[in-house]
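Below: one structure in structure tokens.
Only one protein chain is missing; all other protein chains are in place.
Right after this comes chain A.
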Amino acid sequence: FAIVKGDVAVIRMNDPNSKVNTLSVQMQKEMIEVMGEVWADNAVNSAVLISSKPGCFIAGADINMIQACKDAEEVAKLSQEGQKMFEQVEKSPKPIVAAINGSCLGGGLEFAIACQYRVATKSKKTVLGTPEVMLGLLPGAGGTQRLPKMVGLPSAFDMMLTGRNIRADKAKKMGLVDHLVDPLGPGLKSPEERTIDYLEEIAIECARGIANKKIPLRKEKGRMQKIQDYIMSFELVRNQIYKTVHGKVMKQSKGLYPAPLKIIECVKTGVEQGPTAGYLAESQNFGQLAKTTESAALIGLYHGQVACKKNRFGTPEKEVKTLAILGAGLMGAGIAQVTVDKGVHTILKDTALAGLARGEQQVYKGLNDKTKKKSITSFQRDSILSNLTGQLDYKGFEKADMVIEAVFEDINIKHAVLKEVEAVVSPQCIFATNTSALPIKEIAAVSKRPEKVIGMHYFSPVDKMQLLEIITTDKTSKDTTASAVAVGLKQGKVIIVVGDGPGFYTTRCLAPMLAEAVRVLQEGVDPKKLDALTTNFGFPVGAATLADEVGIDVAAHVAEDLGKAFGSRFGGGNVDVLKTMVDLGFKGRKSGKGCYVYQPGSKVKEVNPEIGDILEKFKMAANPAVSSDSDVQYRLVSRFVNEAVLCLQEGILNNPLEGDIGAVFGLGFPPSHGGPFRFVDSFGADKLVEKMRRFEAVYGNQFTPCQLLLDHAKNSSKKFHK
């Protein structure tokens, strides 16, 4: 903290040990001292609170501080101390203006809303929000009590339950921010420095204005606001809101996440029973939540995500400035979409004009949708698109630093394009193959320079799915890997780097689960019921829907390939079920029919009536001993988890963290369990093995636990995550 005094005291925050400011015990202590000085000094009439870090006001509370607490009581005590400090700020006799530039999240936002006035820069980097719910927590320093008063019940619930970031202009409209300041360009200092100075100057003016009573703190309420307040004054209306919000949360979270429910409870307690009860409920629930497995899982994912946004292979020798993509299908165009807006010259090549036009339109639409949402201007859209070259030939490939092929999944076609590409590119050019199951070393077999060949497995839709699975063979050079990771990071991906093998990591884990899903269908479970069982376990997308999304043809292809590679362990459902579906044209969403019927414009999806006949043809008798709802769920999940652990055991995976990230971000493994490895830790390897042994007795080796899982079952002190 640095403090500059005049009639307006300026308090500048700057954590010397970190890139961001976080609320920690140390900071809290210093803050109380500084505030004491402000209050004690008679010359000071008001104060401005500002961060010296460009791009960050306060990014939130220190997560490690919360995790270091022994029990719920200790966390609750932390929360109470935070509440106390902000209460003092709120009751400050001298007005305090929060000057916000950059992220103002979690505890940072709670600090800001305890101040009397908020000035924020209208910069893209300035975001306000309460992301606690995404870590399985709640705003524990007065947020659940102050936010509803400030922005009204509906907006407060929206903020706290979704955890989404709110840009400054929106925050001003909501009443979260009082005054906006434009970010400045270069002057006699860098734009970042000068913008902070300017923000401080304006905030000082505001603070002085408030102290002189020239700027009123209570704003005239608009008519809509008055009407809303009037409506909200009825308990009946409020109860209806609590009920609706509760219903929505239950529907979306299936009751698997305690934090959203606790947030509703805290808000309700505060509004209906007054602040004392409200603050108490907030701190106690905060303490309880911090010690739930869900919170631990979500925080684990957060740390994992941060770790997977780093390049552990170092800086590549040559930066990729021109990237060529082969195949302008959904995947190829998706990769172009996430590349072209990062200032990389992108060549999109297809073999047919119609395919190329479709692909270029996809890229355009992706950008145009952003202009409609006003996150970029139409001018930015156009200048981004100028980085894209669509073509049918190999012209200009000699300048490409990397080529990513996204052509049809057929080893012969992959071989053909690899040879074509190597004939035209420079010797330094990296060849990346986007495949979901073909082993990279088989593709690389025809390469003249296998050290430059690598697998980059993107997930569809590329612009929405965060994961990128990079696959290295034993011949892939470290620099090639570093370069692929650097490209992926530039594209905004969370990256796991895995070893080569059939299905790599993600596809390999998914295949046995889908095989089990087919068996479940063959045993007479309806696709809707199957979806319900999986989503109730926490998968965001049900197994039957997932198969439709992936494509039944792809699923059949993968099931057959991996079945050949791994034998009966990948058995279960009959692959012919999928093949028959493909033969009838039921390829999933893309063909309009799969397990379900998809009609454009219609949101309700009905089960494909014709699938019943197919399943009837392949019907299997269900064994009642392993067919309860819960058993079906664990049959699906245990095969997934066992295969994941086996991948670690075989060295396909480098570490359990990447395994968890890959499963959650690529395949939708329930985030509440934090990934297969954290699930084993929290559920208990012994309990899982016990279940698997029971299934094994009925179905055989598909449920045989792998050695590593057995080791963990035998010794309960063995954990994947410390």
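Following the convention adopted for this analysis, a contact is a pair of C-beta atoms (placed from the backbone, for glycine too) under 8 Å apart; a residue touches a chain by one contact, two chains touch by 3 or more; residues count from 1.
Definition applied: contacts and distances are computed from a predicted model.
A chain of this complex does not appear here, and its UniProt-recorded name among "Trifunctional enzyme subunit beta, mitochondrial", "Centromere protein T", "Prefoldin subunit 6" or "Mannose-1-phosphate guanylyltransferase" is "Trifunctional enzyme subunit beta, mitochondrial".
Within the full complex, the residue among A:G55, A:P154, A:G175 or A:P191 touching the omitted chain is A:P191.
Which of A:V75, A:V97, A:A141 or A:V181 touches the hidden chain is settled by the complete complex: it is A:V181. Of the residues in chain A, those that touch the hidden partner chain are 179, 181-182, 184-191, 194, 198, 202, 205, 377, 379.
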